[in-house]
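What you see is the complex with one protein chain gone and the rest in place.
Residue numbering begins at 1 within each chain, and the chains themselves are lettered A and B in the order written.
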Amino acid sequence: MRFHSVPLNFKKGSDHLKKNDTTLYLCIFLFCAAMIPATYQFVEGSEGYEVSPLFWPLMAVYLGLVFSAIAFVTGLKEGQKFAPAEIFTGIWANRTQLVFLAIAIIYVLAMDYVGFLVASLVMLPVLLLFFGYRKYVTGLVISTAFVAVVFLLFSKVFKIHFPTWMLGGF
Amino acid sequence: MEALQAVLSNITFQNVLFLVGGAFAGIIGGALPGISPSMTIALLLPMSLYLPPSYAIMTLIGAYQGAMYGGSISAILINTPGTASAAATAFDGYQMANNGKAGKALGMALTASCTGGLISSVILILLAKTLANLSIQFGPAEYFGIMVLALTLIAGVCGDSMLKGLVAAALGLLAATVGQDPVSGTDRLTFGIFDLFDGFTMLSVFIGVFALSELMMQLRAGGKVLNEPTQLLNVSSDRITFREYWSQKWNILISGIIGTFVGVLPGVGGSTASFLAYAEAKRRSKYPEKFGTGIIDGVAAAESANNGVCGGALVPMLALGIPGDVVTAILVGAFIAHGLKPGPLLFSQHINDVYMIYVSLILSCVAVLILGMIFLPLFVRIVKIRKSILFPCVFILCIVGTYSVRSNLFDCFMMFAFGLLGYVLRCYKFQLAPFIIAFVLGPEAELNFRLALRISGNNYMTFLEKPICATLLALTLVSVYFFAFRSRKQKKSA
Partner (left out) sequence: MKMMKKVSFALTCALALGASAFAADYPRKPITMVVPYAAGGGTHLAAEILTPGAEKFLGQPLEIVCKPGAGGAIGATYVAKAPKDGYTILYSTLSLPTAPLIGKVGYKTEEFVGIAQCSDVASVLAVRADAPFNNAKELVEWAKANPGKFSWSHPGVGSSLHIQGANAIYQMGIASVTKDIPAKGTAPGIANVLGGHVTAISSFFPALSENVKAGQMKVIGVVGNKRLEELPDVPTFEEQGYPALITSWRGVFCHKDVPMEIRKFLEEKFAEIIASPEYQERAKKLGEPQVYANSEEFTKVLMKGHEDMTELVKAIGLAK
């Protein structure tokens, strides 16, 4: 794990690898702060109701603000450094995961156009490669078999309708 | 004696055959993510309409118990709860599988499920009417009391850092508010996105936060490591022993009772029950810090509770004709289609059918146990598949499962978003449990809070005036004190 870590703290009951959580707390704090106007914008308070629909989301947001602020301050006190640049190094360090997500999103978007079967038959071998499986032919065989089984099981037995091939008009 | 004879006459060979068939179908339906117990039963329903009532009842109840157990299989093996009620099982179950104890975890889940089911069946048989009358006393104010009590248990599952847990819980509460406001019907925080009108789909959130985040964590190891064939561990030691089972007896008993009582309350179901039982087991335990790292206590508590819901949900259904959860609602439809009208008159007019239901409940536990034991070695093999093959397949299953809930691709995007969130939280060593519990229980608490106020005409004192609610709130204060006290004690000894 290549994260910026502060030397091990041997107090019992505390985190082992002290990370700079402060960045995260700040992000959460900012997120909650942004949610306040968002809440007012996207929730319609209504008259005639005792407790407004606004109450609960606002409560959650304020709790988030308070707790993340406390955590931020506590983190600073415990000697963690606050380094906003960490956001960028963090993203770069996790690029594999982000690529994975990107592929996944494309896969689901494509499903709407090419249908579940085609999309999955393409996607699964790609994923196998991504996760490190090197036997290409076996990989193709396994993917085809697995996609077929899952498809048959869910569509025939459980009667789920999957997206189908939509390109090329009717 | 007559009653006993009537009971025994229900155990015929064909009945049992259908029971086993139903249980088998239920286990499969439960194990597959995205196929909820209610969906499984709904699918068996048309088939059961062609059968005479006794076979139909056996099949459906067998499927019910099977499905509640089945969810634990995928929760343990691939960190993907097969049903919403198996989410709590994933906390410890998957860790056990990671530690090479998949067989133990599966065995514990199986035995705890069956025992929990038996416990709730016994409670049902002995106390149906009393419990039903008691459950009626629970109105919105009382439900709110229960939910608040349950929410304080979050403090118990926070792990090392209470602050992190609280932040996660706040996020969970916020996430739960997205959707249609339960009282006024206007939409909240949907940002105009139509598919969010009903809020985040629970299973999308679970599968995303558990399974997808796990996939992303595993990616850290890199392709080389994932591609290594798994070491064949010592298979024979990877089994649940009787002693281990027996060591959990109180845990299973209490969790089963919790599950039954939660099931009795209409509108609250398996996931609430298993979280409550899990958190309560942790609170009671002598080694609470081990929960979440992979101990059988966690698995036992969660599974016993979620099968306990089966018997519990049948209490209001049989005694009052009110289904206790989604599945019993479908069962009511099935019973009506067979000429059985569940309701207060059922006991006096159709006592034989009631006996049949009791018998099928008890036998289904046995059937699930046997089926589970037969197939357990097969399930364990799944862990032996090398990760570079297993995980991509799990991914496809996650997509299919998430999609199946509403036949809506948007849910898959939801799952991705929560997967990312879960991953980020895990990277920073947050516990997922507080987030999930707040997400599940928050809306219940809010709804009942507002309804109670609405009914009482905005009278905040209503929570203290109602005896049951006041008791529950007092218990909440006790529990909060308990936690604060205990954590201070721990800090002192540290």
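The rule is short, and it goes like this: contacts are C-beta pairs under 8 Å (C-beta built on N, C-alpha and C of every residue); 3 or more make two chains touch, one makes a residue touch a chain.
Every value quoted in this text rests on a predicted model; they were computed, and no experiment measured them.
When the whole complex is considered, the residue among B:Asn10, B:Gln65 or B:Ser135 that touches the unshown chain is B:Ser135. Per the touch definition above, the residue from B:Phe197, B:Tyr460 or B:Tyr481 contacting the chain not shown is B:Phe197. Checked against the full complex, the candidates B:Ala25, B:Ala42 or B:Cys310 give a single residue touching the omitted chain, namely B:Ala42. Counting the whole complex, the residues of chain B in touch with the unshown chain are 38-39, 41-42, 45-46, 49, 135-141, 180-187, 192, 194-195, 197-198, 266-267, 316, 320-324, 326, 329-330, 333, 336-337, 341-346, 406-408, 447, 451, 454-455, 457.
As for the chain not pictured, it touches chain A at residues 48, 159, 161, 170.
What we mean here is this: only the chains that are shown with their structure count from here on.
In the complex of the two chains, the chain A residues touching chain B come out as 1, 3, 11-15, 17, 19, 21, 24-25, 28, 32, 35, 38-39, 42-44, 46, 49-51, 53, 56-57, 59-61, 63-64, 67-68, 70-71, 74, 94, 96-97, 100-101, 104-105, 107-108, 111-112, 116, 120, 123-124, 127-128, 130-134, 139, 142-143, 146-147, 150, 153-154, 157-163. Touching chain A in their complex are the following residues of chain B: 29, 32, 35, 39, 43, 160-161, 163-164, 166-167, 169-171, 173-174, 177, 181, 183-184, 186-192, 215-216, 219-220, 222-227, 386-389, 391-393, 395-397, 399-400, 403-404, 407, 409, 412-413, 416, 419-420, 423-424, 427-429, 442, 446, 449-450, 453-454, 458, 490-491, 494.
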